[in-house]
Structure formats: structure tokens, C-alpha cells
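Before we start, here is the structure in question, set down as C-alpha cells.
With one protein chain withheld, the remaining protein chains of the complex are depicted in position.
== chain A ==
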Amino acid sequence: MTVTAAITTTAATATALDALYVYGITPAGVRTPRAQGVNGAPVRLLTESGLCAAVSAAPVRLLPRRRDLSAHQAVLDELAAQGPVLPMRFAVLSPEAGVLRSELRSDAAHWTKQLDRVRGCVEMNVKGAVVPGYFAELVRRDENLRALARRTRRRPDYEANVRLGEALARSVRREARHAAQEVLTHLAPLAVRTVQGPVDDEQVLSTSFLVRSADEPRFRQALDDRAREVGDRLALSVTGPLPCYSFVDPRPAPAGR
């Protein structure tokens, strides 16, 4: 379906020689990250109006390769370890250093305010997936499902099996969604802000939490407790601490993508 359409999307554009790959914006005074940048390029800092932008020479072609995604992440991790950082999305380029400098200069107040909003905080991303094995417990508990299972066993034709399977799939999904709601209710009070990510039939929880660094142990403990509580229905996973990808606002009226 959409796969074909995606293939015809424009290839990564060739970039001008003086274009810069931009990783993120920090307050001035941070150490230059030692991690290699995208395409192995060394990372340097551009300082302007009390702000720093971490940049490297833009690669001629840019693909979402594993090592480049990791490089983007590694540079931001190093910056985040030193203080607040506004992470850019992967693959954002500035046409040249002058444009970047004037952007920092003209909107210094905006960036400083944004930095203050994530200062001392980390992003924790929590995902939860349906645990299909829980169906056995549901069959044991739910008289209707058990009756359906018995009927299907007496007349095991294709349609009946599909109906039974669908009912079971729906039930484990519903249980997982309830569990996800429970998890949210418990974790949200420990966070400064939360942002929902995309969910589907299998991944029923995908939420980023902006957590004060000091509260991270408490957050993890709460998550562990929840995981034990709902583990039979919902498989939780956590990624973090991360640079606050989900808690920065792009400029008002951004160009988007």
C-alpha cells in the first residue's frame, strides 16, 4: 500500500557545502561534545547571544541510518548531561552558520524561555504492549468467553474459530488498555508534563513524561511497581533519561516538514 508511495518520495537532497547539521541549542558555556556527529563529522559549538548551537558539517546525503541516528542521540545525550538542551529533530540543517547565528540572536528570549522550561528535567518514554497470553486468565474468569470457547470446541469450524479468536484478541486488548490507563493515572502525578505518542492495537501505551531529574528514582520505582501490578496484561518498557524531545515547542508557525 503506502510502501510504494514512500519509495517514490524524494531522496535526501544534496546539500550545500557550508550547510550545518544542527543537533540542539543549549545555554552558552557547555563543553563541546566529544561524540562523533552524523556521518562521523566532528561536532562544534556556535555561540551567540548567550546561547550555543551544537553543529557539524552537513553530510552530502542523509539517510536514517542506525549509526547516524545513534550519533544524533549521543551528541544530545552529552549536552543533556551538562544542563538543559533543546533537541532538534533528526535531519535538521541550517543553510549556513550566518543563518543559524542570526536565528539565535533574534530569538534569544524565546530559546532562553524554552531552556528554562526543561531545565533540571529529563524525558522518560514509557511504552506498553498487549500481553496476549492473558487470554487464558480471561477465559477462566469470563463466563461468556468460556461459553464461546465451549461452543467452538463442539463445532470447530473456521468461522467459529475466527469469532472465538477475535473475541479473545479484543478482550486481551481491552484489558491492556485498562492497565495502560491505570499506569498513566499513577505516573502522571510524578511528572511535570506528559505527551501522548501514537498507539495501536498492539502498543496501547506510548507516553513521554517530563520528569525532574531528582524525581527520576521515584518515577522508576513507581514504574516498577506498576509493571509488577499490570505485567500479566501489559508489558511495560521504559526509555530514558532522554533529552526532552517531546517537550520543546517548535517555533510558532514552523515550516513543519
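Here, a residue touches a chain if its C-beta (ideal position, glycine included) is under 8 Å from a C-beta of that chain, and two chains touch if they have at least 3 such contacts; residues count from 1.
Please note the rule applied: contacts and distances are computed from a predicted model.
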Q. Just by its UniProt name, which of "Gas vesicle protein A", "ABC-2 type transport system ATP-binding protein", "ABC transporter permease subunit" or "Cytochrome aa3 subunit 2" is the chain not shown in this complex?
A. "Gas vesicle protein A"
**Q.** Chain not shown: contacting residue from A:Gly29, A:Gly120 or A:Gly133
**A.** A:Gly133
Q | Selected from A:Gly29, A:Gly50 or A:Pro64 as touching the chain missing from the view | A | A:Pro64
Q | Residues from chain A at the interface with the omitted partner, ascending | A | 1-7, 9-13, 15, 19, 22, 24-25, 62-67, 69-70, 72-73, 86-95, 99-100, 103, 123, 125-127, 129-133, 135-137, 139-140, 146, 149-150, 152-153, 156-162, 164-166, 168-169, 195, 197-198, 200-203, 206, 208, 223-224, 227-228, 231-232, 235-240, 242, 245-246, 248-251, 253-257
